[in-house]
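Only a single protein chain was left out; the remaining protein chains are all shown in position.
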Amino acid sequence: MDGNSAVGEAAIRAGCQCYFGYPITPQNELTEYMATHLSRRKGCSFIQAESEISAINMVFGASAVGARSMTSSSSPGMSLKQEGISYLASCELPAVIVNMSRGGPGLGTISAAQSDYFQSTRGGGHGDYRTIVLAPSSVQELADLTHRAFDLADKYRIPVIILGDGMLGQMQEPVDFRHEAPAELPVRSDALRGARGRPSKIVRTCTSNTSEMEELNWSLYRRYQLIEKKETAFETFLVDDAELIVVAFGIAARIAKGAIKSARANGLKVGLARPITLWPFPSGRIKELAATAKCLLVFEMNMGQMLEDVQLALQGQGEVFFYGRPGGVIPTPSEVLRVISRHYYQRGLKKGK
Amino acid sequence: MLIKTIFAGFGGQGVLSMGLNLAEAAMLEGKNVTFLPSYGVEVRGGTANCTVAVSDEEIASPVASAPEFVVAMNQPSLVRFQNQVQSGGVLFYNASLVNPQNPRGDIELVGVPAGEIAEKLDSPKSANMVMLGAFARKTNIVSMDTVAEVLSTILKNKAKLVSINKKALKAGYDLF
Partner (left out) sequence: MRKVYGRPRFLKKRSFHYCAGCGHSIVHRLLAEVIEEMGIHERVVGVNSAGCSVFAYNYLDVDMAEAAHGRGAAVATGMKRAYPEAVVFTYQGDGDLAAIGTAETIHAANRGEKISAIFINNAIYGMTGGQMAPTTLVSMRTTTTPFGRDVMLEGHPLKISEMLALLDGVVYIERTAVNSPAGIRKTKKAIRKSFQTQLDGKGFSLVEILSPCPVNWKMGVAESWQWIDKEMTGVFPLGIIKDTTGNKDAD
């Protein structure tokens, strides 16, 4: 199954009731999957919106009345969604937003890129807020994290972004779906369902009272701290004896893994560190690894965005190199291997078996 | 053992279905697989290609730096991919359309007159299946039976298409 369809199926199995989207390559298969499979489900709704701005605001509405809702797009469309995401964050409304990102800036290319890292991990829109950002690196993980995204969104009442890329969306791999679609989900207690037997409720972001706004920011901040503590996810591969550790996320981590296997075959002691949550960023784990290895090589399909989070985590301790390919170019494992080897030898690192 | 193959040709030559068939067959045989197609504008521009990785272990990169096998259904694909084939690998080409000019001595060239054979079978569109049959025979990545089984599931209700394509597969398989 292709990655886009896998997200669609996993969303339906997670109880997604509403999907609103606008066509853009390379994520159309997801919109089309929902048109075929969600639109006719009982109690569910699919709309091809007239724009990404409308789609995210439809999500806002559906979430306000308590439905599990999702939208998806690719880079240029994500820019249009940012206003809506800021409002979702402010109103503490859960939502799942998928970005099968492509090469930018501007209309750019439709080929896979990772240049939306800053936009995704820094909130993206205006105001002081964060979104949880999940970065899968296989079709199976796309499906698993889609399910998880819905749970996290509800649990913390926060928008969750799944940051994939064109390649993950288009690629086909076998997938197991571990859940059946629930018959019925409980309605969130904060949903607007009419003031029947209770006082009326409001969803709003505007206030003339600055101290009220400050309090909202503080309460969001405390929740963000809790998320940082509890939900940071991370994977490592062959790091125990590694002299050099590659730090990469998403599909780049996959390509790096291929390179690392070849490097190991040549006797280079190289490992991989892969953040699965980009926000919260696994700074603590990166710092630990930097203490055991001689150096880190950050590899991204952009000009160095996660690199800044790695540098922030290290606070000037430890040596960090960078290799980046922007614009939608997909480097091959052997290109990454060449960069690994160059740094390895230049740094005079020891070989092993 | 990790084996990567690139299938390439004009849009409309059924290049992606060849790759998909191989990937699904390998999956049925219990292997790990990835199928990575080219998409979008690139496809409208007239060329299509896909990379299939088959392995007993977890597949790290779905991208191929140096594929073991390349299948070139037209001349531009041959030119584009012939230098990528791993030393000791095999380059299959559609001898009906492609004129091999490969100066490399370290790979094997296999010409399959896929176009002509398909014409003879009265179904020019199934040249891709002739090629896939020959490919399955030569590479032994998957068994012919599984490939045929996949064909039947993909083309579910279209008995006529299934039988034409199976004939084409067999014609390719019987070449070697």
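Lettered A and B in written order, each chain numbered from 1.
To be clear about the criterion, a residue touches a chain if its C-beta (ideal position, glycine included) is under 8 Å from a C-beta of that chain, and two chains touch if they have at least 3 such contacts.
Source: prediction; values computed, not measured.
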>> So one chain is hidden, and I want to know which residue out of A:107, A:187 or A:303 touches that hidden chain in the complete assembly.
In response: A:107
>> For review purposes, identify every residue of chain A that touches the missing chain, sorted by number.
In response: 22-25, 28, 31-32, 35-36, 39-40, 47-48, 50-52, 76, 106-107
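Rule of thumb we're sticking to: only the chains that are shown with their structure count from here on.
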> In angstrom, rounded to a whole number, how far apart do the mean CA points of chain A and chain B lie?
Replying inline: 34
> What part of chain A is in contact with chain B in the complex they form?
Replying inline: 25-26, 110, 166-167, 170-174, 254-255, 257-261, 330-335
> What does chain B use to touch chain A in their complex?
Replying inline: 20, 23, 27, 32-37, 39-41, 60-66
